[in-house]
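Missing here is one protein chain; the remaining ones are kept as they sit in the complex.
Chains here go by letter, A and B, matching the order in which they are written, and residues are numbered from 1 within each.
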Amino acid sequence: MEEIKSASSSLLASYFKDTPKSLKLIDSYMVYVLLTGLIQFVYVVIAGTFPNNAFLAGFISTISAFVLAANLRMQTNPKNASQFPTTSPERAFADFLACNLVVHFAVANFLG
Amino acid sequence: MAKFRSLLVLTLLASISTVLAESWKVSDINLAVISRDGGKKDERKLEYPHAGEDLIADSTDSLKFTFKVENKERPHQAMVLFKSQDEFKDEIMVAASVKSSGKGRFELNFAKADPKFKYGTRKYSMAFLVGGSKVDEPFKYTLGNIEIHAPSSNSAVRPSGVEYAAKPEIHHQFRPDQKLINTVVSGFFTVLVLAPFTVLFLLWSQLGIKFEPLKALTQKPLELVSALVFFGSLAGIEYVFYSYWTHVTLFPVLQYLGVLSLVAVVSGRSVLSAVQARRIQRTSGSAKKEL
Partner (left out) sequence: MSAETTSTVARVLKPTILILIAVVAIASRLFSIIRFESVIHEFDPWFNYRTTQHLVKNGFYEFWNWFDEKSWYPLGRVVGGTVYPGIMVTSALIHNVLHFFNFPVDIRNVCVFLAPMFSGLTAFSAYLLTKELKDSSAGLLAAAFLGVAPGYISRSVAGSYDNEGIAIFLLVFTFYLWIKAVKTGSAFFGLLTALFYFYMVSAWGGYVFITNLVPLHVFTLLLMGRYSNRLYVSYSTFYAVGTLLSMQIPFVGFQPTRTSEHMAALGVFGLIQLFAFAELVRGYVSPKQFKTLLRSGIVAVGAVSVVGLTLLSLSGVIAPFTGRFYSLYDTGYAKIHIPIIASVSEHQPTAWTSFFFDLQMLIFLFPAGVYLCFKELKDEHVFIILYSVFASYFAGVMVRLMLTLTPVVCVSAAIAYSTLLDTYLEKSEHVLASNLKGIQAQSSVTDTPASNTPATTTTEAKAGGKKAAGKGTPAKTVTKAAESESKTHAKTHSDKKRYPIFNWDSRAMVIVQLTWFLFMFAWHCTYVTSGSYSSPSIVLASRQADGSQVIIDDFREAYYWLRKNTKEDAKVLAWWDYGYQMAGMANVTTLVDNNTWNNTHIATVGKAMATSEEVSYEVLRQHDVDYVLVLFGGVIGYSGDDINKFLWMIRIAEGVYPKEVKEVDFFTPRGEYKVDHEATPTMKNSLMYKMSYYRFAELYGGNAVDHVRGARMPAEGPTLSVLDEAYTTENWLVRIYKVKDLDILGRDLKDATAFEKGKVRKTSLLKRK
């Protein structure tokens, strides 16, 4: 238990120290998305999934937003630059936008 | 059956109203009650149009009916209609077969015939009907009555009610709407779902974002314009999605999307390549060091 505690504290410390600001920006966006998703989930547990399509549209859109932000984070992380030889950060941003637009279209269709 | 009955009524009506040259001639009409061992219990020789006296039979007996059609024409239909003389007015039809010689007959075993004969002791009126395609007027002859005694022990009980009646109307049953939760709860959660926005802005403000690119943009009006167009087209696309959700159908939406996404792609390309150029300029020094 002790080990875990120390390990997690050092994790947090090195995170705040080593992460570029742009990545922190994305991280905070991801936290926001996560919170939204959690609240929706709690609501569903309380109220049931009755308008199933609306629930799925909302919940999956948060999941996809989260995942797409994670993609953007990975692709713009300078540490990972060698893994994405063909993807520049701007390209990654453009991809992010395109994916989000498609997701939003599907969500708008799914809401009914 | 209902169809048949109305047809019968029609033919009867026709027989009254029309007078035709040819009509059926039927002779040698005999009714006989025959007991189970084959002996004759009772017999009626009948002559049209006089009805015979009442016959009495047991439910185990059978009724033998013979006649002769004098016409050259073979009848198409020849039958006896039994009608119960109680409040139900049950109708039972028994068809007779007619040979080419004109002789016709049937033998009706009450035990094996229509189950309606077994509803207790009842009196039936008998009517003899003959009809054919070439003779317009049918032959109708009331033969008389017959009383059929049911065995005291095991006589079936007639199901109450009319034999031909309208069935109860079928109402469509729709699945009841699923219950939606109380609006207070959902309203509360609507607010709650929006709450993380404050978290987002709080975190972002803590990070202390400087809008460097924005400053750079203001110096180059051309890029500013393309950036504005880019963000405008994105906002437009989102607005189209919103209106697709609320009221617009698919095809106009697709048209708007085609135009807007084209604008977004072109302007976005120029904006992002400008951003990229600035980044490469900025990092080129450090990149060279790394190499």
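The rule we apply is simple: contacts are C-beta pairs under 8 Å (C-beta built on N, C-alpha and C of every residue); 3 or more make two chains touch, one makes a residue touch a chain.
Quick caveat, the model's predicted, so the values are computed rather than measured.
Q: Going by the touch rule at the top, give the shown chains the omitted chain contacts.
A: A, B
Q: Need a quick check: the contact residues on chain B for the chain that isn't drawn.
A: Looking at chain B, the ones touching the missing chain are residues 1, 3-4, 7, 62, 77, 79, 93, 95, 97, 99, 106-107, 109, 112, 249-251, 277.
Q: List every residue of chain A that touches the chain not included in the displayed model.
A: Contacting residues on chain A, toward the hidden partner: 3-4, 6-8, 10-11, 14-15, 18, 52-53, 56-57, 60-61, 63-64, 67-68, 70-72, 74-75, 79-80, 82-88, 91-92, 94-96, 98-99, 102-103, 106-107, 109-110.
The rule we apply is simple: only the chains that are shown with their structure count from here on.
Q: Just the number, please: Cα centre separation of chain A and chain B in whole Å.
A: 52
Q: Where on chain B is chain A touching in the complex?
A: 178-181, 185-186, 189, 192-193, 195-197, 199-200, 203-204, 207-209, 234, 237-238, 241-242, 244-245, 257, 261, 268, 272-273, 275-276, 279
Q: Spell out the part of chain A that touches chain B in their complex, as residue ranges.
A: It comes out as residues 21, 24-25, 28-29, 31-33, 35-36, 39-40, 42-43, 46-48, 50-51, 88-91, 93-94, 97, 101, 104-105, 107-109, 111.
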